[in-house]
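One chain of protein is taken out of this complex; the other chains stay put.
Letters are used for the chains, namely A, B, C and D, taken in the order the chains are written, and counting of residues starts over at 1 for each.
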Amino acid sequence: MPRRGKVALTQFAIVLGLILIWELGVRAGLIDPFFFPAPSTLIARIGEWMSTADFWTDVSITLLETVLSFLAGIGIGTALGIWLGLSPFAAEVVQPFIKMFNAIPRILLGPIFVIWFGLGLTSKVALGVTLVLFVAFFNTFQGVREVNPVVLANARLLRASKSSLLRHVYLPSATTWILSSLRVSVGMAVMGAVVAEYLGSSAGLGHLIAQAEGVLDATGVFAGIIVLSAFVVALDAIVDRAEKRLLVWRPAPAHEA
Amino acid sequence: MPRRGKVALTQFAIVLGLILIWELGVRAGLIDPFFFPAPSTLIARIGEWMSTADFWTDVSITLLETVLSFLAGIGIGTALGIWLGLSPFAAEVVQPFIKMFNAIPRILLGPIFVIWFGLGLTSKVALGVTLVLFVAFFNTFQGVREVNPVVLANARLLRASKSSLLRHVYLPSATTWILSSLRVSVGMAVMGAVVAEYLGSSAGLGHLIAQAEGVLDATGVFAGIIVLSAFVVALDAIVDRAEKRLLVWRPAPAHEA
Amino acid sequence: AEPEKTKLKIAVGSQILNYMPLELGVKLGAFKEEGVDVTVENFQAGGSKALQALIGGSVDGTVGFYDHTIQMQAQGKQISCVFLLNDIPGVLLGVRGDLADKVKTGAGLKGLKLGITAPGSSTDTMARYYIKKSGLGPRDVSIIAVGSGAPGMVALEARNIDALVYFDPIATLLARKKSATPLFDARTVEGSRQAFGGIYPTACLYLQQSFIDKNPEAVQRLVNALFKTHRWINTVSAEQLVDAMPPGYKTDNREVNIEIINASKALFSPTGQMDIDAAKVPLAVLGDFDPKIAAAKIDLIKTFTNRFAKRAAQQLK
Amino acid sequence: MEGQPALAVDLRDVMIRFGDFTAVKSMNLQVGETEFVAVVGPTGCGKSTILNTVTGLLKPAAGEVRIFGKSLRGLNGQSGYMLQQEGLLPWKTAQDNVGLGLVFQGSSIAKAREQARPWLAKVGLKGFEERYPHQLSGGQRKRVAMTQTLIMQPKIVLMDEPFSALDVHTRRLMHRILLDLWQADRRSLVFITHDLDEAITLADRVVVMSAGPASRMVGDVRITLPRPRDVSALQTTDEFVALYREIWSLLGAEVEKSYATQG
Partner (left out) sequence: MEGQPALAVDLRDVMIRFGDFTAVKSMNLQVGETEFVAVVGPTGCGKSTILNTVTGLLKPAAGEVRIFGKSLRGLNGQSGYMLQQEGLLPWKTAQDNVGLGLVFQGSSIAKAREQARPWLAKVGLKGFEERYPHQLSGGQRKRVAMTQTLIMQPKIVLMDEPFSALDVHTRRLMHRILLDLWQADRRSLVFITHDLDEAITLADRVVVMSAGPASRMVGDVRITLPRPRDVSALQTTDEFVALYREIWSLLGAEVEKSYATQG
């Protein structure tokens, strides 16, 4: 408790310090508010937004897209990772293709997805999935291969079926890997949704930001970014919860021993 | 050897099959070449490009940007991961901020980087770094904390200094984590460079693709994507090499036991 | 006099036909002749990025929409247009082929879905202005951003949207396929009048006022080069122009390219000079759309100067 | 050795290599259907390797492994094997680790726990059911691992140094449990130990291996002491001492040889 308090206090101090410097910098004319609007303006703008119904619609749309692409991306990536992690031949064959796809700048996929999936939710989610999927895949793939060979041998000797091995050995062993990928993925899912909206849509936070950008309204852009960050922190808290529940069996982190 | 041959053969068959279906689909009028130009056209275009000096300039620019952002991103991300992995207090304080930054759609950062770093190499590299950094960070962070506590205790009991611990215990232990992040990062580095070029530049593959996109030249866009993929596969081969060298000490992957 | 600065960076927001003379000039060597070395930086994500690069000091000048000079004045930044590339916008608003019979005027758009490239972009502004001018309220038409280029075309053909605001080459492609019928076609002066009640200056070379003050000779050279390029454009045939155009501005198909040029040649202003009355149209359009601009007292005189274009016309007779 | 009818384990001229290194050169080991065999040998001679081969974890470079008369392919389905290294699942509590094999056989988790608990109590781990492996002492973990194997009541029980981490008294208790299990439903049992007393008091036969590399069997001592055997009483009998001496010297010669070649 005292430790948590200390953490919160330090964080608060950092945030406050940054905001103060920024605000003063703007007031003193050192920072150009055309590019970096003062925090006070940002807060005012967010407050303004929050009082409109449109904003909440935008937020809920983006949230839905984010959550869907997060879940779908993690699902597909993890499944793929497990499959390839367990079948070395398939892995060797398929991996180069996966790597190649991972190289495609997602911005370029935006228009293609619009062509394939239309302007609705699906194309947004598709873009998010392409970002999340690879992170989840590579980590799960490695995680599955990192299983302690002695533990694995022991379970196999107890005559575990393939699916039992998966459930009782591979997945628990890869949990930290998968969780770690979730951390990156949360951000990626948000990014995917927003970029897709930014490229073409009629609602959502990405649209809001694009609009602000179109009229050179830096305040709107930054306010949008702040809302997004709040988003990610909220989603990440859920991952934290999952982590606590899934990893009860672990010894306390090594450095505190 | 026979196994590697089989892998190569299967890959070749897959590629050939896809190309054939695609080509035939286009010729039969099932696929609209306006959106998905036939492979033959793509190959012709790439061939055309390769005979111009401009193309090689573009390639070398993008390659330089990619490699620099890869190295810088990995460097910063890994260093940050190690630092926070080893100091739980700092980790708790700083983590939420890192997560928030990870949520910012990188497209929005493009213009800001142009303002800060100008239109040259630096702004491109900066964008790539923001993509690579987080992947490297989250994995290294987790990897450092995954150190086997008994091994760690043993090394500490042998009176290892902080830096010795890092070099002889934490880093080797986190190697698989870091390598896994490299796989995702290779793609991210390319993406960062290309997106940055796409957002604003006068040369590079991203510029080439943007140009093609502006005149609805799908052939150019796809040819560009193919060149990028070749890029990633080449860079990834280097990571493979590193992996083989760094992980000699491992038992054969568990599933082959 | 010698130019104060010889290495100059000029930004463009994506490679649309309106901006073509800049790169054409580079290609033809017009800038070299004038003793300045120009690099063109392309911002595929749009004009606002190119503008930001100018304000941030990454580039010396930008070829972008005249609108920006007004918007910037509202935000307290002095940028000024020194050479007008287009005095008409070159923009079209079309409805899907199958709706052409039902929708003949702007008022017919009521209840339909209209695609624009990006929210806040010039297509957005112009579309909203046109809707208003046609007697509709802002909520009568649902405006959807579809991105630039192919996705908009596809969205229209796939009936995701009912109408679209677009430029060439999309315009020519859509016309060939007969998948869209324009409600207005501002590639001509009449079309522009019909849509905006006057000619509508769009692309121009603008720079920071401070830069112009410090580097008048460099600016003059830039304007001279553009002036020469425009004069060249207006003397050659469409075929010659197409062959000379830089690759980023033309499609694979020469025929289409020629068709495009024939439809759009009127875009390129022969003088490069701004008419004060013409400048009032964008102000009206923007003011309608953005209350901040309406509120700000915009001094149009400060948004452009014909000084350089006039001198170019004299020098290069 | 035993009669023809059925050998639980039958290793024929088995050779085991790791790359260039020949761990075991030629091993012939026959274990009858109801036999209790102890394997002793200098450290690093290849005892664990042999058991790994019997269970199918390792493929022999030459020779054949037969289980109940059938040539072994893949994993041995008839055996339970307690590994020398720790193989407990770190993410499962003691009781869940013990019940693991049952769960793998289709039992529900609740039922498996119910069956696991009395076994844990039997090996002195009552009260530790909910502990994760890292919260147990070395000897406690060993006992959990042992129970994990025995609860499945396999036809062939293989154990690699099962009791070396236990104190003398607990070890005796474990011996009793093992003998009870063996006698109740006679099955074949092979275990590796470094404790000659233990080998002699438990086994029907003690197999002695030569020092590695390229080790082979150098002795196969039949223990004729009558059962039930009471250790404390036995240890001072002449027969016991003679057996002990025999095995001891077989082993001793081996170890010295290995030091000589290394020296």
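In this text, contacts are C-beta pairs under 8 Å (C-beta built on N, C-alpha and C of every residue); 3 or more make two chains touch, one makes a residue touch a chain.
Quick caveat: nothing in here was measured; it's all calculated off a predicted structure.
Student: Could you tell which one of D:M27, D:V40 or D:L158 touches the chain left off the display?
Tutor: Here the residue in touch with the unshown chain is D:V40.
Student: For the full complex, which residue in D:G69, D:G106 or D:G127 touches the chain that was left out?
Tutor: D:G127
Student: Can you list where chain B touches the absent chain?
Tutor: Where chain B meets the chain not shown: residues 150-151, 153-161, 164, 168-169, 172-173, 175, 249-251.
Student: On chain D, what residues meet the omitted chain?
Tutor: 18, 40-44, 46, 48-49, 84-85, 121, 124, 126-127, 135-140, 143, 161, 164-171, 173, 194, 196, 248, 251-252, 254-256, 258-259, 262-263
Here is the rule we go by: only the chains that are shown with their structure count from here on.
Student: Averaged over CA atoms, how far is the centre of chain C from the centre of chain D? Could you give it in whole Å?
Tutor: From the centre of chain C to the centre of chain D is 85 Å.
Student: On a C-alpha centroid basis, what's the spacing between chain B and chain D, in Å?
Tutor: 49
Student: Report the inter-centroid distance (CA atoms only) between chain A and chain C in whole Å.
Tutor: 38
Student: Going by the touch rule set out above, which residues of chain B reach two or more other chains?
Tutor: Residues 35, 107, 115, 149, 198, 213, 257 of chain B each touch two or more of the other chains.
Student: Mind pulling the residue numbers of chain D that touch at least two other chains?
Tutor: 57, 134
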